[in-house]
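Left out: one protein chain. Kept in place: all the others.
Per-chain numbering from 1; labels A and B assigned in written order.
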Amino acid sequence: MERKIRVLVAKPGLDGHDRGAKVIARALRDAGMEVVYTGLRQTPEQIVAAALQEDVDVIAMSILSGAHNHLFPRVMDILRERNVQDILVIGGGVIPDDDIPALKAAGIAGVFTPGTPTSATIDFIKNNLKRSV
Amino acid sequence: MSDMDAIQKGADAYDAGVKKSLAKFAERKERFVTGSKSPVERLYTPLNNAGQDYVRDIGFPGDYPYTRGVQNTMYRGRLWTMRQYAGFSTAEESNKRYKFLLEQGTTGLSVAFDLPTQIGYDSDHALSQGEVGKVGVAIDSLADMEILFNGIPLDKVSTSMTINAPASVLLAMYIAVAEKQGVKPDQLNGTIQNDILKEYVARGTYIFPPEPSMRLITDIFAYCSKEVPNWNTISISGYHIREAGATAAQEVAFTIADGVAYVDAAIKAGLDVDDFAPRLSFFFNAHNDLFEEVAKFRAARRVWAKIMKERFGAKSPKSWMLRFHTQTGGSTLTAQQPDNNIVRVAIQTLAAVLGGTQSLHTNSKDEALALPTEDSVRIALRTQQIVAYESGAAETVDPLAGSYYVESLTDRIQKEAEAYIARIDDMGGAVKAIERGYVQQEIQDAAYAYQMDIESGERVVVGMNKFQIKEAPPSGLLKVDPKVGEDQANKLRDLKAKRDNARVASSLEAVKLAATGGDNLMPPILDAVRAYATLGEICDVLRGVFGEYQQKVIL
Partner (left out) sequence: MSDALSLADRARTGDVRARARLITLIERDDPERLGALSALRASARGSAHVVGITGPPGAGKSTLTDKIVSELRSRGRTVAVVAIDPSSPFTGGALLGDRIRMNRHATDEGVFIRSLATRGHLGGLSRATGETVRLLDALGYDDVIIETVGVGQSEVDIVRLADTVVLVSVPGLGDDIQAIKAGVMEIGDVFCVNKADRDGAERVVREIRSMLETAVMNGAATRFSELFAALADRKQAAREPENADARAHFSQGAAHHIAADGHGSLELPPVVATVAETGQGVRELVDHIKAHEAGLEATGLLAKQRRANLAWELGTEAAGRLVGLLEHEERREEVAALADAVLARCMDFHDAVAGVERSLAEAIRSKGS
């Protein structure tokens, strides 16, 4: 039986800085995961729809524009509306420490700020999956 | 014995001595490389530059090929323009920040727009949610622009606007605000970024596909050459290409290849190269490797001058000159021990100045964490002032010229960049290379290699992967009021109730007509802006005619 961790890497909002998203996508691939990348300018609705159709274990989002306080929790709201509890959701980008507690309370399990090595994100995913892969 | 023979003899003796030393003590590393991972030799001597011809390759400041700078007196005549990119929240808030900056001694404004503005959506658009006022100021209509420049005489300042896909609309708004101040278009000084090609590869605020985008750009060239003659109609940008992960040589190569594409497009549109080329300007990054960065700027000038003179046959020396703005490297800042960023910015400032920049934005220490506060902006500006007034770097022209190392690096970057440009030419030019994903792939590979070098520890970033400390989370970061989106939406509602909607509709119809036909789009856009048509309304008309670009992603 072939089991792979599947991850959706998404860029919510209008931010076009995708260097980080692409680097993490590649690093996750190199760690043996299957990474679905959806490109720029995704709405929270599109992200959740893609995650469900792809049956991913993880949604990893990146925002550098400061819209994280709005867009990350919105993704969590939609997941809750659709009664999805077993997808690990993480986020990264230029995110002030002050904002992190509220994001975690909203259900973003891990928040990764600039300078985080990709290996830390990989380890976090492996150790925090919400369902067995 | 000739000079070179004597030097060779000396070098041989030196090498023999080094060999002995190495037998006792190994060097710190096996391989020494620049910030862009090019090999660095132990020692540079005249032997490294044996093929160089001073008059042909280096020459004199203000003279072809401009290796030593575009003006003959450089900073002895006038210092570079200290221009701090700023803008956030509403037009009112940003107007306050501009006045603060002018009081602190900046000599030019640089407007940052929020993402909805940059992508041509009004603040009340569904996709604008959460983004309004975040990375810059929200501008929906001329009404916002009037507030943004309230009390700032537009004939006295020069203003740079980081706007690309909807550059025509924002330029039109600027012209319209000036009209209301009684300032004529030919008195206006400034720059619009207007560089769509790098949006496709690095920055992401595109709207339309390449072909109509290039037409919007050449329409601006044509319009401004007659109506707004002192305006820099484009700022061909390597900054974001570098931020996306490119090396120094790639930054030069891809930027200049984009420049070639714009010149080609303008000539194809029937313009004379010497009519528009003098208003082309460039925008580069400054990273931490001081010598490599200085060499990069010098090489870029030489590559561009050669292309303009030899390939395009430009006659005016002003067409040959590569004038550029510099911003210090945002991706070099660390979220860890943010005070260290001040030092990084100081080195980068020195690189830009030693490289002969025409204007400079210095990043603030807290920008890896949030938008900068007034205090950190002040330090960033003071950094420029210290380099200008205390370091001595501005007292003579091109002080690093003749350094065996810097001249050798300048040659190497020129060669690498020219090789890339030749490859892009073979593909049919920058537009084709971008459509094919070639440029994106090159940048991404470099970005990934950079990240892996950091993770392996091969590349040391102080405070981040070495010399870490336990630190308390930073405090006092700038917060943008989340209510800005609502406020802007309310303003829009009021505007739409107050304005002459019939006039708006007919002016938008005129925009559509010009877009569908071939007439220059600037005049009808200016009319629409004067009628208080919103940015989103104008861009929607253009979307309807031109379609929207779909991102080409290479994974």
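Rule of thumb we're sticking to: contacts are C-beta pairs under 8 Å (C-beta built on N, C-alpha and C of every residue); 3 or more make two chains touch, one makes a residue touch a chain.
The structure presented is a predicted model; accordingly, all values stated were derived computationally and were not measured.
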| item | value |
| --- | --- |
| Residue, one of A:A25, A:L88, A:V111 or A:I125, that touches the chain absent here | A:A25 |
| Residue among B:T107, B:N520 or B:Q551 that touches the chain left out of view | B:Q551 |
| Residues belonging to subunit A that touch the chain removed from view | 1-4, 6, 25-26, 28-39, 42-43, 45-46, 49-50, 52-55, 82, 84 |
| Interface with the undisplayed chain - residues on subunit B | 209, 436-437, 547, 550-551, 553, 555 |
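Keep this in mind: only the chains that are shown with their structure count from here on.
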| item | value |
| --- | --- |
| Euclidean distance of C-alpha centroids - subunit A vs subunit B, Å | 30 |
| Residue numbers on subunit B that touch subunit A, as the complex places them | 115-116, 118-119, 121, 126-131, 134-135, 199, 203-206, 243-245, 331, 333-336, 368-371, 444, 447-448, 451, 454-455, 461, 464-465, 473-474, 477, 480, 482, 551, 553, 555 |
| Residue numbers on subunit A that touch subunit B, as the complex places them | 13-19, 22-23, 25-27, 37, 39-41, 43, 65-67, 69-71, 74, 94, 96-98, 113-115, 117-119 |
